[in-house]
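Read the structure below first, then the notes.
Shown here: the complex without one of its protein chains, the others still in place.
The letters A and B name the chains in turn, as written, and every chain counts its residues from 1.
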Amino acid sequence: MRKFLNGPWVLLMPTLIILTCVVLLPLLLSLWTSFTPFKLTKPDTLYRFVGFRNYERLIGDIDFWIAFGRTVLFLAIALNLELVFGLGIALLINKITYGQRTLRTLMMFPMMFSPILVGFQWKYIFNDNIGLMNNFLREFGVIQPIPWLVDGILANTSIMAAEIWSSTSVFAILLLAGLLGIPKDPIEAAKVDGCNSWQVFKNITLPFLMPFVFIAMTIRSLDVARAYDIVQMMTGGGPAKRTELLWTLISRTGYVDAKMGMANAMSYISIFLSIAFTFFFFYKLVEARQRLSYE
Amino acid sequence: MNKKQINNILIWFSAIVLIILIMTPGLWVVLTAFRPQVDVMAKPAVWIPRNLNLIQFETMLFGGSEGSMGRSPIPVLSYLRNSLIISFTSTFIAVLVGTIGGYGFARHNFKHKNKYFLLIMLTRTIPGISLSLPIFIIFSKIGLIDTHIGIILVFVALNIPFTIWLTDGFFRQIPRAMSEVAMTDGCTKLQAFWHIELPLSRSGIASAGIFAFLISWNEYALVSNLARSTDSKTLTVGLMDFTAQFTINWPGMCALAVFIIIPALILTFMVQKHLVTGLTFGGVKG
Partner (left out) sequence: MLRLFLSLVLAVSFFGSFSAKAETELWGDYSGVTLRVKLIGGGQYEGLYNEVIPWWEENTGGKIEIVTQKNHFELDKEIKKDIASGNLDFCVASNHTSFASQYGNIYTDLNNIMPASVLADYTPLILEHSTVDGRLVQMPRHSDVSNLYYQKSLYEDADNKANFKAKYGYDLTPPETWDQVKDQAIFFSNPPDFYGTQYVGKEEAIAGRFYELVIANGGALFDEDYRPIFNSAAGVEALQWFIDLYNAKAVPDGVLNYLWDDTGLGFASGTIAMNLDWAGWAGFFNDPENSKVAGDIGLVRAPMGSGGLRTGWSGSHSFSMTESCPDKEAAASFLWALTSNKAQMIEARGGLSPTRPAIWDAIIAEKKAEGDEFMLMVFETFKMSLAEDAFTPPLIPEWIEFTNVLYPELQAAILGDKSPEDALATASKKATEIMEDAGYF
């Protein structure tokens, strides 16, 4: 008993209890439903086991895999752009000494916006009739309104713009934290040795920043599903499934069609996707940390 | 002008452009809340507001005037109360539990530690959609639907992993020797933690806190499932009150959005200083 009280488990106990009750148990329940033809409106179907039928159907469902592929592509592009923009913003703000605190707060402004609000907001920005974007372009002589949320490429770009606006701050603040933590000595020394700015950045700043990059990536890949609210409000996956992502598909299948069993089978496949993303970045992070501590 | 001055001007210029890009979409929402409906929907656009008013706020708080056929007031104050109770309580508990957990990871070595750590992080990757229904069914069996406790519980679970991550990094930086010295001076382990390790890691705790708060404050998908009435609906869920069957009252929604943004902004500004330091040390040395 005493050993237990001094060990780590007593400290981890509250965490484990809460996560078990709120995440693990519901997850097991939804795992079970993915093996049933569970329909919300027919509660009895929860007790009918159909094995892998839902999964088998999904494997042959082209629409599902297209949405899956689009989600992977969307995440890959969005996360990388957010990283690049976030890095740019962090580098810039790092250069500014006077008024930096205010700038930092202003930079975090989009983080105050709930994803669902972001969805509505950008839906109106890209509205083809009265939207901010088309009104703005009209002032510059673009009379023919651009159907932002209809054209396949434009619609995906618009959604991505909303997603990037709402999440780049997270990258920027994490990377800025990294930049502020870089020791000044090596940089000064390198400059004395005649390195130019780019060389300094590439050889000193960037390696030091890498763990932060992976932290940011890991945190964001934990949290990507919040893009669901944005897409749902902006296009709901349409038109003609051109912006369908896994989350819009899952929620329509589960709540509108009431086919919860099938929706949960889709969820499970998508959970593997997020786990894969997270794993990848987490191990990159561990590697980068180790490299840093050797140097 | 020398090179340095030009450089400075360039930096400031790009900073200003950047801030405009970041702020405009957000400020546009705030501005919409104060503009009359005709201006908002006007085509061609009205760029310079002809008049600003508080009609949206009045309608929201006290109900519609004639013409808007009995539009009832939106119970903003109840929503605000729920949001505050839920966000602050869940942040407090998540930070408390997470800090204890982070301390556990930082100060103890045990088998498969890294794997447990990653496993706890992974609980965060599960999309809300796959959890919302099972949580709903379980909560409805034990009577937690439409209660503060139910929603707080979910947010605590949502926010623990990141708190553990940040605080774990912090505690590792504090040399064990410091608390060991204190303990030889007669402190208990708990006293040493309370007087030495905790104050040293307050930046990390503060930054975990602000992230947890913003996530709770802005969450929609899960709360909209668990909250039903004014007993527990939060401000973000209240946004949907402005969507009728087929219409969206966008200026009205913006007025409520102002209520959501301002408290979050104030809080963020207050803990801003800790935020950057907190992230710097919390993340890197894990």
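Everything that follows uses one rule, which is that a contact is a pair of C-beta atoms (placed from the backbone, for glycine too) under 8 Å apart; a residue touches a chain by one contact, two chains touch by 3 or more.
It should be emphasised that the depicted structure is a prediction, and the values quoted were computed from it without experimental measurement.
Enquirer: What residues on chain B make contact with the chain left out of this view?
Expert: That gives, for chain B, the contact residues 41, 43, 64, 67-72, 133, 136-137, 140-141, 145, 225, 228-229, 240-241, 243-249.
Enquirer: Which chain A residues would touch the chain omitted from the figure, given the whole complex?
Expert: 37, 40-43, 46, 127-129, 143-145, 147, 149-150, 235-236, 238-241, 252, 255-260
Methods note: only the chains that are shown with their structure count from here on.
Enquirer: Based only on mean CA positions, could you tell me how far chain A sits from chain B in angstrom?
Expert: 16
Enquirer: Inside the complex, what are the residues of chain A that reach chain B?
Expert: Interface residues on the chain A side: 7-12, 14-15, 18-19, 21-27, 29-30, 33, 40, 89, 92-93, 95-96, 101, 103-117, 120-122, 124-125, 129-130, 132, 135-136, 138-139, 165, 169, 173-174, 176-178, 180-181, 211-212, 215, 218-219, 221-223, 225, 228-229, 247, 250-251, 254, 260, 263-264, 267-268, 270-271, 274-275, 277-279, 282, 285-286, 289, 292.
Enquirer: Would you pull the chain B residues touching chain A in the complex into a rising list?
Expert: By the definition above, chain B touches chain A via 11-12, 14-15, 18-19, 22-23, 25-26, 28-29, 40-45, 47, 97-98, 100-101, 103-105, 107-108, 110, 114, 116, 118, 120-131, 133-135, 137-138, 153-154, 156-157, 160-162, 164, 214, 217-221, 236, 239, 248, 250, 253, 257, 260-261, 264-265, 268-269, 272-273, 275-281, 283-286.
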